[in-house]
Structures are given as C-alpha cells and as structure tokens.
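A single protein chain has been removed from this complex, and every other one stays in its place.
Up next is subunit A:
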Amino acid sequence: MLGSAAASASDPPELPSVASMKLALALHAPPKVHGAATFTEMKLCANHQSRPFWLLPDGRVILDSSSTFYKEACEFLVAISEPVCRTRFLQEYQLTHFSLYAGASMGLKTEEILGQLRKFSKLSVPIEVVTMVEECTARYGKVKLVLQKDRLYVECQDPEILEQLIRDPVLSSFRVIRQPEIETDETHALAEEANADSATAMDENYLEAARLATNEDEEGTGRMINFEVDVSKVKEVKERCSRDINWPLLEEYDFRSDTSNAEVPIELKSDTQIREYQSKALSRMFSNHRARSGIIVLPCGAGKTLVGIVAATTVKRSCLVLCNSSVSVEQWYAQFRMWTSIDEQHITKFTANNKEMPHPDACVLISTYNMISFSGHRSVEAEAIMQDIRGREWGLLLMDEVHVVPAATFLTCTTRTRSRCKLGLTATLVREDGKIEDLNFLIGPKLYEANWLELQANGYIATVSCAEVWCEMTPEFYREYLKASKAHQRLLYAMNPNKFRSCEYLIRFHEARGDKVIVFSDNVFALKKYAVKMGRPMIFGATSQNERMLWLQEFKAGGRYNTIFISKVGDTSIDIPEANVIIQIASHFGARRQEAQRLGRILRPKANAVEGFNAFFYTLISRDTQEMYYSTKRQQFLVDQGYAFKVITKLADMESSSDLSYSSREEQMELLSQVMSENAADIAAHELAEDDATQDLERRSGSGGMTAGKSVASRNKRSMSDLSGGSGLAYNEMSKKPKPAIFRERERMLKAANKARNSASIADNFL
C-alpha cells in the first residue's frame, strides 16, 4: 500500500514531547509554494490508506495503481474521465464536461458517479466536483437528437426545456420550419391550427400547444415533443447544445426494434476470439441494448478492425465503412471476409477501381473519406453508387483513423450519409490543431481508451525500446545552421553527417540481427540523399502506386532489402507488419500524433524478443538545434502512456566503424555545399509538395469519377516538377538541376529489382 510515510491506523501514537514542541511552535507556516495548487486544507477521509485515489477540486484525479481497489477504480475512471498519464505507480485522470457526458451516456446516474467518487477518494469530495458532476450528468439524456426519414429532430419531454431550446437565438437559426404536413403527433396538429404567419408567432403557438399537450398527458408516458433542425448544421447544433447551453444531446440507436431497415446477413464466425479490452470497448458502445455513437481509442496493432467488425455484426444493419486509403479498404474487406459469415453479394468496395452497386436491401460498403467527400465530376457508375449511399439509411457508420481526417472532409462525409449510429476508431486522440473537440460533436464522446502499458504487459502489442540518439552537428554544419533560413535549417539538421553516420550504423546493426527497418524522413531531400547513398529503396509522395507495391513486396519478402526509406506518406496508409525497427531522421515539428502513429507501425507483436524488447524506435536528433525542442514535445503523448525514451549520446563502438559514410572532412564539406546549393524556395516546394502528396495519394485512389486518362493527365500537370522523376518526361525537364545522379542511381536500383522479379509490366511504368 502506498502512503506508508503517513501513519496508518494500526501504528503507535505519536510521542508527546515538550522540547520538540518548542521548535515547532517557533516555526511559521511554511510559505506556499509558488505556482502550485495548494489543497492542504482538504480533509482526509477515514481509512484513506485503503482508498485508491485523490480527487482534487479542479477535477484532477490521481490514482494509485498499488491499491487493492485499483482495477475497480480504474474502470470507473476510464468511463467518466480523460486519462492524462498512465504510468506505472501513479496515474492521472481529468474529469471534463465531455468525459462526464460520455459517462452519463453509458447510463451512469449522477448519484452513482458521486457515490463511487465518495467511496474511492482519499479526500472528501470537493464541492466544485459535486457541482460539476451534477451539472453534466443531471442534464444528460433529457434532450435527444433523432434522425427520422431524412430529417433531424431535437426531441425532449419537458416543454420548458424545449422552450428554452427554441428561444435560443443560435439554435433557432438552425431550425427548419416547414409548412405543417400530415403528422401523427397531436402537438403538430395543434400547431397547425394556430396557422401563424411569422415564425415567431408560430413558435409561441407551438410552445403553447406543446404545453397543452403535455398537461393533458399527465401520466407522462414519455410523449416527445420536437422541432426540426437543418441536417447540414448537425455539428453546430451539437456544439451549441453540449458546449454553450449545456444540454448535451443524446443519440442512441435502438437497433433491435428498428423494423424500417433490413437486416444484413452477417454473423461473427464462431472461432473468432475477442480480447478482454475489445469486449470492454464494445460493451461501452452497446450497453442497455442500444448503440451509441462515439470513439474507441486503441493503439495500432491492437485489433481496431475487429472491434469495428464486431460492432457491425451486432447492429446487423447496413454499414458504411470509411477509411483513409484504398489500401485500408482492401484490408477492411479482407478482415470482414475473414471474421464474419458475410457473402460476396452483401459486401462491396467503393474505390477508384471498384464500383459495384451495393446490395439493394442491406449491405456492408467499404470506401474512403475522399471517395465520399469528392466534390468534382463523377463517372456515371460512381454517381449512381453515390446516389445509393445518400439515399440509404445506414445503421452504422464506421470511421477508421478519425484523427487524421481533415475536419471539412469529415463534415462532408457525415452530412452526405445518414446514419443512425457512428463509431470512430483511432490510435491517438491528439491533434496539434485542437480539432479533437470537433470529433466530439461530429461523432460522439470517447467511449473507451486502452491502456498501452497494460496491453504491452499482456503481450497484445510489442514491447518497444524507445531511444533518442543525439548527434553532434559537425562544426561546419552548425556554423551554417546558425545563419541559415528556417527551411535551410531543417535541411541542415536532417543532413548532419553525424546523423547520417548514426543512421547507417543503426541500419547495419539491425540488418545484421535480421530485423526489418523503416527509416522515416519528412524531408524529401534528405530522404533521397540517405536512400541513394545507402542503396536502399524509398517511397515518397511522388512514387507511383505500382512502384510502391513493388518496393513493399521486396521489403516484405526480405533478402535483398531489409531497410526501406519512407516519407510521411507512410505514417498511416502503408501497412508493413513485418517491420520491427523504426529510425526517424526528420519529422514534422512537434506533432505528438505522428510520433505515436509511427510507433504504431511496429506495435504488432513479434516473437523474437531480445532482453524483453522486440521492437526498436529510434529518433535521431541533431544536438543544439530546434529538433531537440520538437522532439521533447513529440514524445509527450507516448511518455504519458508510460513509454520511456532513453537518450543515447554516443552509440557504442560507432567511432570504431571507420567505413561509415562521410567520415572525412572533404566528404562532409561536399555534402554541405550540396545542401547549401539547394535553393530555399525549392526546399519549401519540397515540403509543400510532400504535404500535398500525402493528400494527393488518397485523392488519386479516391477520385472515383475520373477516367483513367484524365487522372494521369492531371497528375502530369501537377508533375511535382522538381521531385517527381516518376516519369521520363519530368526527368528530362529538370535535367539542368544538379540531381541526375540521384535518379540514375534510383533507376539502376529499380532495374535491378525488376530484373530480379521479372515483372516487366511494372517496370514500364517508370522506365
């Protein structure tokens, strides 16, 4: 039990002493520690030693993992709060409005939550927290958002609440006022009688009618009164209700009693094993036999897909799966076929290459975000499918990797499809742009978040050794660094010869061990330099789909190339389960998500553990540069999940391996002059182009409407002028630039690879 320093109940009493009293009396109260929140006045509860957590007035909860009630308390906290850090001995959670809504949406009542808090907290529950819990949970579930035949209604039982909502200036602006149609609802009939000219007058009558209606219905059998809101403003409506006026909207789908939508013939195969945390996550989604929208957070490799599939088999209504790349579409398709009994007629893919009409009654349809949100001209077949998607009422909308999708794309996807329930899946709910909150309104609250360390301890994900390797800048590089522009600085710290040597050393070390290494670089110039110099394949934005497939197959097959260089296009959309080592040489500023996402590439459990570790994650940092600062920031998320980043200032016996590149000063100087001759505008273009390419890749595979010819033409027009080289034409155009050597080298490598694989058809694409 923790807290042994404090006297426990069975301990002998304190000794009375006159002498030490003298000293204690002379002491002042010690000064308050500046900057710290001091809660020393709070009362400790009886038996506080055996209680598992401290609950503070600002909603922070500190949980003791050595407590006998740890498991119970932890489950409770995960349901009602956000995990802040989950380290080994003490963990921190934060109560927020959203987390409490999420808790309430799972059916937890105000008194239950307060009761549990009182039971578990070592400190008496602060009044601030009581108020917060009451505010958040008591109002939850009173107002519902209901989708009915194309239209979206805000519904509630209490006319006073409804009145408040209707009078809200923001909400009323989203209201849709139709000429009353034939409604079964009595209130509408009454409203019709009022026959008002203006909307306001109608409101008054409407409310009056509603009041009348409920008064007549004293028994309160739960008659609902409602008003319609604009479907396209769903996010704003939710935002307004949940955040501003504190009436969180309840969205539940009672799929068992849904008779209007046909069932999909889908069953989970009987031999499917669902892990404990997966079923826990699902139980959060499906408690009390209804499905609720929300997000499930599981690390990569922990079986997110299966969770989505089980959700689909539970709802058993038409299900639309959205992923962020066509590669993922294929993976989802294969997984659906693998785990469930669904037949080919009922599951279809909708991508640039697959345009089958979905089954007319009920189906599972897998597509990409870009396919759905595409705003250009579509081909006839694509348009027909799109019509079908828009027209259908989806039982479940499954959204993969929700954190990477731009908010606008997302909004388009959710407004174009009508779904009764939405499930978002992701590995990391962190975004540097603060857009996470949007997800809350677009999808729903976070339903479950797995504990990485626990999964690791149980062997569900690989045990990763994380290290940050500090590489001294060479004096020449550092001198230039100090006076260079921002863009050049980034190039200089990526190209630091010592970093290059460290990278080379690590690759050799791990290849010799039989590991599979992915080197990540966000900087394309550096990526090319490294890959070509070391004679390893590379994949970046401008690499064609065919070439990608070729290199990935080579890499997976092993033998020739056990290392592959990938730009940020590989962060999410490329699946390489074989890899177990990652070396980052350049990364995107301080993006915590990218760091976690990349780590996820090697999280699939591997067998060959060495000293307890079976995967390795290195980040190479040029010392005394901006990189140091970014790196600390990037690691924050993983560090809070309990990962430890070891700093390596010197790689053992690297100095003795004299055959590493750039050992001599002459070579280093030549490299420096190459770096410095890069023009700043080009570097910026590189960076932009790569950002584009990350998106473009999806667009290309997703732009369903374009004919094949058009698609190529548009790509050539973009042409990535200075970085492509993917087509002979582009190569000629830019041959005046000092880069041919790179491409000759690349072609040579490609040729060799192709010869080996005897696949002339693929080679045609880029030779």
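Quick notes
Assume contacts are C-beta pairs under 8 Å (C-beta built on N, C-alpha and C of every residue); 3 or more make two chains touch, one makes a residue touch a chain; residues count from 1.
The rule we apply is simple: contacts and distances are computed from a predicted model.
Its UniProt record calls the unshown chain "General transcription factor IIH subunit 4", which is the correct pick from "General transcription factor IIH subunit 4", "Ras-related protein", "Hyccin" or "Protein ABIL3".
If you put the missing chain back, the residues of subunit A touching it would be 2-7, 11-20, 22-24, 26-44, 48, 54, 56, 60, 62, 66, 85, 87-90, 92, 122-123, 632, 639-640, 642-647, 649.
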